[in-house]
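With one protein chain held back, the other chains of the complex are shown just where they sit.
As written, the chain order gives the labels A and B, with residue 1 at the start of each chain.
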Amino acid sequence: MTARAERSRAVRLERPPVWRRILWSEHLAGWAFVMPAFILIAIFALIPIGWSLILSLQNNNLLSPGHYIGLANYKALAKDPQFRSAVGHSLVYTVLFVPISVAGALGLAVALNRKIRGIRFYRLAVFVPLVTSTVATGIVFLWLLDPTFGLVNYILHALGLPQQQFLQDPNEALYCIVAMTVWSWLGFDVIIYLAALQGIPEELLEASEIDGASKWTTFRSVVVPLLGPATLFLVVWSTINALQLFDEIYVTTRGGPLGSTTVIVYYLYEQAFQFFNGGYGAAVAYVLFLGILVVTLMQLWIGRRRVYYSS
Amino acid sequence: MLPLDAPPKKPGRKLPFSPWHLFLMPMAAIMLLPLVWMVVVSLETAQQAHSYPPVLIPSSLHFSNYPAAWNTLPFGDFFVNSAIYALTTVAGNLLFCSLAAYAFARMRFAGKNMLFVVFLATLMVPYQVLLIPTFLIVKRLGMVDSVGGLIAPNLCSAFGVFMLRQFFRTLPIELEEAARIDGTSRLGILFKIVLPLSLPALATLGIIQFMWSWNDFLWPLIIIDSTNHAPVQLGLSMLQGAHSTEWNLLMAGTVMSQIPMLVIFLFAQRWFIRSIAFTGINQ
Partner (left out) sequence: MPGVILEEVTKVFPGDTVAVDHLSLEVADGEFVILVGSSGCGKTTALRMIAGLDKPTSGTIRIGERAVNEISARDRDVAMVFQNYALYPHMTVYRNLAYPLRQRRMPRREVDKRVNEVAEMLSLEELLKRRPAQLSGGQRQRVAMGRALVREPKVFLLDEPLSNLDAKLRVQMRAGLKRLHSRLGITTVYVTHDQVEAMTLADRIAVLSDGKLQQLGSPQDVYDHPANVFVAGFIGSPPMNLLRGTARAGQVTAGQLVFERPGIQDGDVVVGLRPEAMRPVVDGMPALDFRVDVVEPLGDEVIVHGALAAELIAVDTDATDGEVGSINGTGIEAVARLDPRQRPAEGSTIRLGIEDSEVHVFDALTGLAINV
């Protein structure tokens, strides 16, 4: 071999290790940084996602190992009248909760978006319920809506209206839950809307006024369309949360009276942790997952076509 | 529903104040009524609390409900458990999410993009799906009925990783590059440069996680059996279970359980509101 070829061969032999060394340390560093998070998420999210699927194909009482029964759980769910009614309750709840809280929040945000005296106090009044826990909310409302001693029935009485059974009435309980949770979560939607409202340039509203629009028209034609992204977000977010309702039910009605407030997640809890049908519960969870996914995708699809993004 | 205000006061108006007050006052009253009532009942005697018509303004303040509630169930333990749960999960999240977020934002390594997608995908799955297996895992790890069992699944959230990554990417990269040239290690850059600049994002994550952990109910319900290991919300529910008809006592317990969160909220309002607004902006 010529001296030249020898030298270039030596160089080529020398290079790879250095190059690989640098690359290795960058890769190692990256993985090292990610490792703790990865391990935790792998153990407590990734594995459970897969395991849940497996469980849903088993008959498992969470105490001893389960055995496989294929899709039997899912087939049973499809025919289960209690599950059906749980789904019905969840849907009724969602269909009431989402529009009421989103539209209500919009109105409130508009009212709160001004510089009058005491506005901080008013805003605070709307935000504070957000900070109270679901348990506390449940307990307080349980007492407020008590048919015998509750303050609300007292107020109704003072106004000459008939007394209600509220949470003890199978026909009213779910609606009371709607009211309670709207009260609880309104602040979140208001905060989002307030931020969005404040992002609309004052000039646009002035231009609309000069163009001859009434305040209501300005609101309808300029403000609401520009709030599109916020509205979409809130609808999707509220729907997902509504379908996952649990805490408030547990604390107030335990799914009653007569199962009228048993929603999907409460049903799951009963099945998995009271009746120890772990596999069945896992199947419910997966059906819920799919349901949420489908509804969210539909909402996003509709939203994409109708919502204007100002970026 | 009227949109934004017109220019300042017009002369010859009928009211000396903005008409919006007529709407906002009742609204504020309705929003605050349940909480105010909670406090009022907590200061009544059992007799007053269970009378009809309800005693709206008790003649005297019956503070003894509070020590009574405190002693009925180990409230001291409840608070300690919650504090440990909340603070540890906050610390864990801030640490682990920062590390991972920084790696995703600024470093290059094999499989990075795929891994990030996997992280994000976990956000799509509702936690009820994870509930049963997580219970089984915690059981396997022998952490059932312990504060450790509360903490372990919540030490690091994909949400936190996502949020911090977005934030880190908005920081000017020149600062980090300058530090690299100066020979600072990656870890050093993260802790000495990036994190100090990320305090708003860290505060947001911290607050969200703290509130979530403090108010958590379902997971403690499943994992904790014994009273001593219960965090506050579960403890409150236990109080409800044991004394469901002693409403004055129950309200006192409820007030106590909410005070820490309310106090933090009142002092750190701006941070709270920012944190919540932030979750919306990210859509």
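Methods note: a contact is a pair of C-beta atoms (placed from the backbone, for glycine too) under 8 Å apart; a residue touches a chain by one contact, two chains touch by 3 or more.
This is a predicted model, so every value here is computed, not measured.
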### Task
Out of A:103, A:207, A:258 or A:302, point to the residue that touches the absent chain in the complete complex.
A:207
### Query
Of the residues listed, A:222, A:235 or A:283, which one is in contact with the missing chain?
A:222
### Task
Identify the residues of subunit A touching the omitted chain, counting contacts across the whole complex.
201, 203-204, 206-214, 217, 221-222, 225-226, 228, 308, 310
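One rule holds in what follows: only the chains that are shown with their structure count from here on.
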### Task
Using mean C-alpha positions as chain centres, tell me how far subunit A is from subunit B in Å, no decimals.
15
### Task
Write out the stretch or stretches of subunit A touching subunit B in their complex.
26-31, 33-34, 36-38, 40-41, 43-49, 51-52, 55, 62, 106-108, 110-119, 121-122, 124-137, 139-141, 143-144, 148-151, 154, 183, 186, 188, 191-192, 194-197, 202, 205, 209, 215-216, 218-219, 223, 229-230, 232-234, 236, 240, 243-244, 246-247, 250-251, 265, 268-269, 272-273, 278, 281-282, 285-286, 288-289, 292-293
#### Entry: Residue ranges of subunit B in contact with subunit A within the complex
1-6, 17-18, 20-21, 23-25, 27-28, 31-35, 37-38, 41, 49-54, 95-97, 99-100, 102-104, 107-110, 112, 115, 118-119, 122, 124-137, 152-156, 158, 161, 186, 190, 211, 214-215, 217-218, 221-222, 232-234, 236-237, 240, 247, 250-251, 254, 257-258, 261-262, 265, 269, 272-273, 276-277, 279-281, 283
